[in-house]
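Input: a single structure, listed below in structure tokens.
Every protein chain of the complex appears in place save one, which is left out.
Each chain carries a letter (A, B and C) given by its place in the written order, and its residues are counted from 1.
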Amino acid sequence: MEFPERITVVSHSIKLKARYSETDQGGVVHHSVYPVWFEMGRTELLRANGLAYKDLEGAGVFFVVAELNVKYRQAARYDEELELETWCSGVSASRIEHSYKLVRCGNDAVLAEGSSVLACLDGDGKVCRIPEFMYPSEETIV
Amino acid sequence: MEFPERITVVSHSIKLKARYSETDQGGVVHHSVYPVWFEMGRTELLRANGLAYKDLEGAGVFFVVAELNVKYRQAARYDEELELETWCSGVSASRIEHSYKLVRCGNDAVLAEGSSVLACLDGDGKVCRIPEFMYPSEETIV
Amino acid sequence: MEFPERITVVSHSIKLKARYSETDQGGVVHHSVYPVWFEMGRTELLRANGLAYKDLEGAGVFFVVAELNVKYRQAARYDEELELETWCSGVSASRIEHSYKLVRCGNDAVLAEGSSVLACLDGDGKVCRIPEFMYPSEETIV
Partner (left out) sequence: MEFPERITVVSHSIKLKARYSETDQGGVVHHSVYPVWFEMGRTELLRANGLAYKDLEGAGVFFVVAELNVKYRQAARYDEELELETWCSGVSASRIEHSYKLVRCGNDAVLAEGSSVLACLDGDGKVCRIPEFMYPSEETIV
């Protein structure tokens, strides 16, 4: 497969709507759902740069989550329209850091903020260099 | 790997306790959790017969769910102690049917009943005969 | 709140894309995810009729899943574009039956078919009559 030449889109937003199954008996979205949404944000940020994550896996490049941090500010609720912004906040030889901001659509209340660090692995599960195109033109270091 | 000679345990019970994350805002366990519990029941029934499912996969024998039926009688609630009985209710050349009964420990209230049909696949995803040892001595046909 | 006068949309389709977290180590979407998707289909069918399920709950009308049946035909895979059709296939005094068909977008392969029966409960968890507007003009009986 062919990789894009260079990452050009550094930030991307997606719309989300909390599912009933994602709530808990406290009446709000369970906190373990946010990492799932963050992953969706990363996937769409990558796609905005011309690449599907499944094609990366198909090419033998895997990313695994090495670190996750979430600050929960306000509860998200069932069927609410939410907007998740995902951006690349750091790149090193074998790691990519993303940051996240989750807001309620239509007002600017921040529901959650977070970050994650992905490690790049080859098909044997060994840490490897991230594909060249993923380095932003002006590199930031994690 | 070596398969057991013959399935001898046809029914097996496990204890379960509903997790907080498994509840929804209706205050009960979400209905999509029951198939997860049924799968745990099948795994432990197999283990009671001397075999781990991961060893089956390791030997290139895969089982996929082809059919699922659940009747929800009463809601299961957070942190309740539950007991799930799983038994093999039918076997054919390439399929196994299991049945399930979920009760609350300490009384005999039936919370749910169900059944599933698994199809046996080889490593290429082709339907294949189930391993010989899985035929009970007196065969029942799905 | 005000209910719509009458259900007029009896069938509705939504687009879905399987999330990475919804796959399992078999390389396909785990079978317990389909009931979650079916629930999303019901929610959007209701919304197409002018009503959000959360408003029903707000009005003290709850629907719980009493029965679920799924036939899995072909595996759904990560990041595939899927289309789920949901339609009301039966109504009785206190129950609604929905049917489901999940296909892969762009070809007509049927991945799964299913049905569910919802029971209508009031705020005390007692079975009650479903709201009048939910009866289709020509009633079918479950």
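Annotations
Convention: contacts are C-beta pairs under 8 Å (C-beta built on N, C-alpha and C of every residue); 3 or more make two chains touch, one makes a residue touch a chain.
Quick caveat: nothing in here was measured; it's all calculated off a predicted structure.
The chain not shown here is touched by just one of A:Ile7, A:Val33, A:Val61 or A:Ile96, and that residue is A:Val33. Although one chain is not drawn, its touching partners on chain A can still be listed: residues 26, 28, 31-33, 35-36, 39, 62, 64-72, 75. For chain C, the list of residues touching the undisplayed chain reads 20-21, 23-28, 30, 32, 78. One chain of the complex is left out; on chain B, the residues touching it are 19-21, 36, 39-40, 43, 52-54, 78-79.
Everything below uses one rule, namely that only the chains that are shown with their structure count from here on.
Between the Cα centres of chain A and chain C there is a gap of 29 Å.
Chain centres here are Cα means. That of chain B falls 25 Å from that of chain C. Chain centres here are Cα averages; for chain A and chain B they lie 34 Å apart. Residue positions of chain C touching 2 or more other chains, listed in rising order: 36, 39.
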